[in-house]
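Here the complex is missing one protein chain, while the rest keep their positions.
We just call them A, B, C, D and E in the order they show up, numbering each chain from 1.
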Amino acid sequence: MFSLTVCDHIMIAHSFRGEEFGPAQRLHGATYAVEAEFRAPKLDHLNLLIDIGLAKTELRRILDSVDYHNLDDLPALAGQNTTTEYMAFHIFNLLSQACRHGALGDGGRAVAQIKVLLRESPVAWAAFEGPIA
Amino acid sequence: MFSLTVCDHIMIAHSFRGEEFGPAQRLHGATYAVEAEFRAPKLDHLNLLIDIGLAKTELRRILDSVDYHNLDDLPALAGQNTTTEYMAFHIFNLLSQACRHGALGDGGRAVAQIKVLLRESPVAWAAFEGPIA
Amino acid sequence: MFSLTVCDHIMIAHSFRGEEFGPAQRLHGATYAVEAEFRAPKLDHLNLLIDIGLAKTELRRILDSVDYHNLDDLPALAGQNTTTEYMAFHIFNLLSQACRHGALGDGGRAVAQIKVLLRESPVAWAAFEGPIA
Amino acid sequence: MFSLTVCDHIMIAHSFRGEEFGPAQRLHGATYAVEAEFRAPKLDHLNLLIDIGLAKTELRRILDSVDYHNLDDLPALAGQNTTTEYMAFHIFNLLSQACRHGALGDGGRAVAQIKVLLRESPVAWAAFEGPIA
Amino acid sequence: MFSLTVCDHIMIAHSFRGEEFGPAQRLHGATYAVEAEFRAPKLDHLNLLIDIGLAKTELRRILDSVDYHNLDDLPALAGQNTTTEYMAFHIFNLLSQACRHGALGDGGRAVAQIKVLLRESPVAWAAFEGPIA
Partner (left out) sequence: MFSLTVCDHIMIAHSFRGEEFGPAQRLHGATYAVEAEFRAPKLDHLNLLIDIGLAKTELRRILDSVDYHNLDDLPALAGQNTTTEYMAFHIFNLLSQACRHGALGDGGRAVAQIKVLLRESPVAWAAFEGPIA
């Protein structure tokens, strides 16, 4: 299996519901360093898994929907605790759609799996990975 | 599959038996940067894979059993060459037990797989991953 | 000159005043990875610059005053744009006071300079360094 | 599953054929930080997955065939666009051969899978992983 | 002293003249991860050292003059061995000019010193730092 990973980051505010969260129930924030990994069993005739320029552009477009926002206020995330693991899943879904709908070109249509990993601090990160539905 | 990773580190002394180890047969030591990755197919009602506070506390409790020790002197490791790959397996087993016995809460009981990765230097690391037995 | 650096991190929300900030005028957040560097011209009789345990504890105590908060709401930061460079200066001042007042022991009293560096993302960071006033 | 990873790096020049590559059609270069991960279901009697010294030596020998070269001029890569994903596959193949042919000792013969990951910049990397054929 | 650092990277080809360079006399290449650090004794009325957006844009504009090129062919570098330390100096000069000429705004005119650091591999880097002439 081949994989290609591109990185970017977002800076968001949010708060959590649930006593389990302790001080994280207060409005606080995070820089999420985002790693988007695309996997496919073969390369195209140019030896590319995916057009890296398209991948970066599309990841940025998706991240713009949450970057520099208070996640508590976003309709797309209403009713959700925006934990790191959930946000990885949220971005996974948007990237999967982008692949299916052709936003990442022919290479994107051939992507079999995606993994989205979000680093919230130097000592903690979360990810979601799965096949493109 | 979701995953959540927490990190910590230990500073240990040890020596190896076997000519294959060359100068590492002498008593020396290592900082192991430890990454404990918990995997589960779904999140709980709070969108958590596991309580990250419990995970850090339990990882620390487990690491305290080897941290700042000469591994050659520990009964729990008697007769073993404490290679990086073996130590990853050793910590994997202790974390698996902790999950099964409820030390990581309900989230811990729902963990399907664990990966423990130990970085011994900037250019070498080892890991063990597997289902919770 | 000797130096000793200890690290920690905080997760905060804030917003900026001023059109120059563009989308960062909205409420958003950041993980600041904090590096506190203590400098002194010599070591003590134990070959220590400073008690690293005290340094970590005191840095954590200082960071607790801003960690998991919306900086826009904190009286200690009222009227300030809490840019990364300003927050480095703010933490520098609190660490300097701690050294002068003995919270870091005799080693802390012998510290000549402090540098506080805050990483806001993988591609941007800011710092303040200076003599202990 | 156990894994052991060793790292090295190469500095190469190359150019790409295909309009999709934009400015990368010009002769340019890259530092590839190379991570070679060896996986096996069990350890040997010394608790080793593989002799790490042999692994480093063999990885270096393989990398010497491309290090400090213009990849456009190498017969072994003739007719190929030497993308990061392709170079990961190329090095994977050479490492697989080395394992099969005994260059990594008995441990190498027991390796089940290899993953080769090449970091081309702080924000992009590619990999190939698979069973040893 | 305050400082603000922004990062970017370039991918270049080049070769060196001089037997001291051994295999690096051949045409090869490098990814240079570039860290541009701006230093000033005080912040402006918005608590900014420099407009980080302008800094990133100007650094990118400067790097575009060498990115994806064979440095051996660039008139601006004719007759120079483009070692990492020399390239740090070259970029330092261009950033200094940009500050003096107002490309980084009023904040840029108040910058006292610049440090440019280029990482050529995980285990080697070079830098040039000095006052703005």
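Simple rule for what comes next: a contact is a pair of C-beta atoms (placed from the backbone, for glycine too) under 8 Å apart; a residue touches a chain by one contact, two chains touch by 3 or more.
Predicted model, so just to flag it, every value in this text is computed and none were measured.
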Requested in this report: Decide which residue listed in E:Y32, E:Y68 or E:F128 touches the omitted chain of the complex.
Outcome: E:F128
Query - Residue of E:I62, E:A88 or E:V111 touching the missing chain in the full complex - result: E:A88
Requested in this report: Identify the residues of chain B touching the omitted chain, counting contacts across the whole complex.
Outcome: 7, 9, 11-14, 23-24, 26-33, 67-70, 120-123
Requested in this report: Provide the residue numbers of chain C that touch the chain removed from this figure.
Outcome: 1-8, 43, 46-49, 51-53
Query - chain E residues touching the omitted chain (full complex) - result: 16-18, 20-22, 80-86, 88-89, 122-130
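Here is the rule we use: only the chains that are shown with their structure count from here on.
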Query raised in the report: Equivalent interface to A-B, which of D-E, C-E or A-C, with over half of contact pairs matching by residue number?
Result: C-E
Report task. By CA centroids, point me to the most central chain in this structure. Result -> A
Report task. Indicate the whole-number Å distance between the mean C-alpha point of chain A and the mean C-alpha point of chain E. Result -> 31
Query raised in the report: How far is the middle of chain B from the middle of chain E, if each middle is the mean of its Cα atoms, in Å?
Result: 41
Query raised in the report: By residue number and range, which residues of chain A touch two or more other chains?
Result: 7, 122-123
